[in-house]
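A single protein chain has been omitted from the complex, and every remaining protein chain is retained in its original position.
Showing chain A:
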């Protein structure tokens, strides 16, 4: 073994310089040319940061579109899913109470129209998106709370819907933060 110890130490040191200093710093420098300068894309309103484009935040007021349930209450200092198993009785009660809350705050909503994403917690707890259907079921409530035409809200939802990649791959989604800021800008 002795024969290999010195080369091991020297090789480790050389590789640390290459892999832990040169590589990451070059990427960080290149990142300065990316959106958000490699620190995450921020959304600024009136000169103040109000959020990150990719991070969901908590919306509870009726005049805003709500995001998905979150296991970490949208606290982006951490991230986690609920890790609840599909058959866990406590979890299923929680889902039921989310359904009840949606029905309560969105009068006229039919249960069968509620999409799964609106009553289940996301994997990261920071999901910035809801499904198109998740937005659709909230349009009436938001329009009423803001006293504006439903059509106008519908248009904004359509404008803030991200279609599948190249129109072909993956699901479509609605960015809740961007949509709500667009509403505030009306």
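FYI, a contact is a pair of C-beta atoms (placed from the backbone, for glycine too) under 8 Å apart; a residue touches a chain by one contact, two chains touch by 3 or more; residues count from 1.
The criterion applied here is as follows: contacts and distances are computed from a predicted model.
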| item | value |
| --- | --- |
| Protein that the absent chain corresponds to, by UniProt name, given "Transport permease protein", "Potassium-transporting ATPase potassium-binding subunit", "Sulfur carrier protein ThiS" or "SiaC family regulatory phosphoprotein domain-containing protein" | "Potassium-transporting ATPase potassium-binding subunit" |
| Residues belonging to chain A that touch the chain removed from view | 1, 3-12, 14-16, 18-20, 23-24, 26-28, 30-32, 34-42, 48-61, 64, 68, 74-89, 91-92, 95-96, 99, 111-117, 119-131, 133-134, 162, 164-165, 167-173, 177, 180-181, 184 |
